[in-house]
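Take this structure first; my questions come after.
A single protein chain has been omitted; all remaining protein chains appear in their positions.
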Amino acid sequence: MIEYKNVLTVCPYCGCGCNFYLQVLDGELVGILPCKSHLVSQGKLCIKGWNAADFVISKDRLTKPLMKKNGKFVEISWDEALKVVTEKLKQYSPDAVAVLSSAKCTNEENYLMMKFARAVLKTNSVDHCARLCHASTVVGLGKTFGSGAMTNSIGELEDADCIFVIGSNTTEQHPLIARYIMRARAKGAKLIVADPRLIPLTQFADYHLRQRPGTDVALLNGLMNVILKEGWEDKKFINERTEGFAELKEVVKKYTPEYVEKITGIPKELIMEAARIYAQAKSASLVYSMGITQHTTGVDNVVSCSNLALLTGNVGRPSTGVNPLRGQSNVQGACDVGALPNVYSGYQSVADENTHAKFEKAWDTELPSQPGLTVVEMMNEAAKGNLKAIYIMGENPMLSDPDIHQVKKALENLEFLVVQDIFLTETAQLADLVLPGTSYAERDGTFTATDRRVQRIRKAIEPRGESKPDWQIICALARKMGSKGFEYSSPAEIMDEIASVTPIYGGIGYERIEDIGLQWPCPSKEHPGTPYLHQGKFSRGKGKFFGIEFKEAAELPDADYPFILTTGRTIFHYHTGTMTRRTEALNREVPTGYVEINFKDAEKLNIFEGEIVSVKSRRGKIEVKVQVTRKVPEGVIFIPFHFAESPANALTNSAFDPVAKIPEYKVCAVQVEKKPSLP
Amino acid sequence: MKEFEPKIIGFCCNWCTYAGADLAGVSRLQMPPDFRMIRVMCSGTIDPLFVMEAFQKGADGIFIGGCHIGDCHYQTGNHRTKKRVAILKKILSYLGIDPRRVRLEWVSAAEGQKFAEVVTDFVAEIKRLGPNPLKRKFEA
């Protein structure tokens, strides 16, 4: 008999957390329906969301475990695969193994993965790609507010009087959040956009501050300088709810609009106007993303953003706040449940003795107490030969990490590499063993959207071939390695365990989140969730100011490498393209990589639209098609990093922020060369 | 200031209007030079998207010439043209593009005089209307 169902689930792409239905006819995925009753998406989707069914039914999906024998992959059984992994992983000391978890997997799976690393492998070396996007947010906002997450909810943006977007191409990267910015603007809100590039939002902005890449601290200090000079700061808020103001005041003093103009290239009048608009708004929201975080000064940038919000009292009320937009469907969740080397779930420090004891008791096993390695450190250690084996779940560092030539060397230097993914990615191709996982449509679990909303994803179709949900694979491995505490019958049971050891998730259970989800902190079963943070009191008590001096990026253009390269994404693709490049509608729009170059620079170099040029940095060289444009200013080029044939990350600098260890994707020095014409 | 020289695209059917234009030429009738002609087999092949594409690429006016109703070489091709152009003009007007920038005329192979007249008149009209407003985005 005919069976037709619509299964409500969360979009697997960005962190907006849009919901849609997977249309299933007789067990076959036939399409996607928007969900009109969902809070954020309200029946609307972006092009990626509308086409999120394509890659699920792609022919390239992995269906069987693969093992590399004589340089070629052969299919093997699950039994054999688990046996090999178990035997191999058992050989190494805890210091020689590491685990990469995934922001594409559910909270439950990330929790299990970090439990696997800590309780089974006895190492804290577990990390995931949040290191590469918002590590500086977790550190920065942790320092100033006490909680490294988006302070307010997405929908609240609509009612702000002023929205300050800095380092976020919201329209392309978080289209459904841009919807609320546009709606706010339609209601009369002022929009300030700070971005070196012309992005879709700039044409609607009241003020476009076009800073030189890597000078955000100077810009933010400049705004604060103006605010203090004019006396627009919220004195009551500063007195009652913050500390460290004197330090900030001292540092900001010298960042006069004239001085900042020299550093950033933004006319001083614009800085003064923008400062006035932001400071005088009743409720001003600050929205930022990778343009702030992916710098060697990432933490400084984030702290400066929160300084600005604290100074004007724009925290702890609706439609205000400092709002980092998280890039992946569950990158917020993966951080929340502790897939990080220094914290357990709920950001409970590994180094803290009480926490350590609590988890040892909860999991009934001994746990390591030294913080582990971060992604970039793992690659460095692997290259040196100190790290022997890595277990990667659903990540593709071969395209996503900085300086990928180095990454390749590191991964090839490993004695054993297991990759668990849904496609044979660039990274999986280097693996000794590949385990087939399932896509979002084939499993149950929860994703946490960027505004801390924990939502259900639901299984719509059966896994392809012999592929298995990641949580089952991890459990099977753990059991095979002789560990207890991995006997779960369903993801719901795992979530109950997460709730029991994680105060901020304490009240979350599947029975409460079937319809709209809950926003953490949600400490108890009666707690209604928290739409905006820091109401009345900051998570750390008082909001803290830090005086931050401007520092230049790690690598600046010079005579040999005269251009600044900045990297990013387009609306039509997603990260390493593993999913989007297998989607016809998206591939048609942007089939391959390109470099945006200003028309004046193009003229000087005598290069034309569509021409293939070589772009070279101190670390690598790629060939890529030219797009002559006004979008980038003179002296800056932009390359999206999705494309394996022109990988922007062959060029980028792996220099990282000293605290957050986030690499500097947004600034490095490169040279653009016209290719010699054929004789 | 230089006088506005419009760019006008004329889609003319092979059997009637194009032949009519030919006759006008052979008869040495005076016509303004702003007219760029594209010969098509039937006015019924003109997709309104062609017209919009021409506007998008900077044309100031678009002329569509076909056989008189009843004379179509393909029986009823021009019936469809007539209906489509009616709809097209409506949509253009809602979008804010003056529908007078599109003109549909029936000109037979024998009507060289009429061809010269409608072209002269159309060019004058476009000159009055000024440059295509969509063109502005190409400047600056």
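Per-chain numbering from 1; labels A and B assigned in written order.
The rule is short, and it goes like this: a contact is a pair of C-beta atoms (placed from the backbone, for glycine too) under 8 Å apart; a residue touches a chain by one contact, two chains touch by 3 or more.
One rule holds for everything that comes next: contacts and distances are computed from a predicted model.
Per its UniProt entry, the chain excluded from the display bears the name "4Fe-4S ferredoxin", taken from "4Fe-4S ferredoxin", "FAD-binding protein", "Cardiolipin synthase N-terminal domain-containing protein" or "Holin-like protein".
In the complete assembly, the contact with the undisplayed chain comes from B:I69, out of B:I38, B:I69, B:A110 or B:A124.
Across B:L49, B:A110 or B:A124, the single residue that touches the chain missing here is B:L49.
Summary of contacts with the chain left out: across B:R36, B:H68 or B:K83, the touching residue is B:K83. By the touch criterion stated above, the residues of subunit B touching the omitted chain are 48-49, 52-53, 56, 69, 76, 79-80, 82-91, 93-98, 104, 133-134, 137. Mapped onto subunit A, the footprint of the missing chain covers residues 1-6, 8, 21, 23, 25-26, 30-38, 43-47, 49-51, 53-54, 171-172, 175-176, 178-179, 182-183, 186, 200, 203-204, 514-516, 570-572, 584-585, 588-590.
Note that in this section only the chains that are shown with their structure count from here on.
We define each chain's centre as the mean of its Cα atoms; on that basis subunit A and subunit B are separated by 54 Å.
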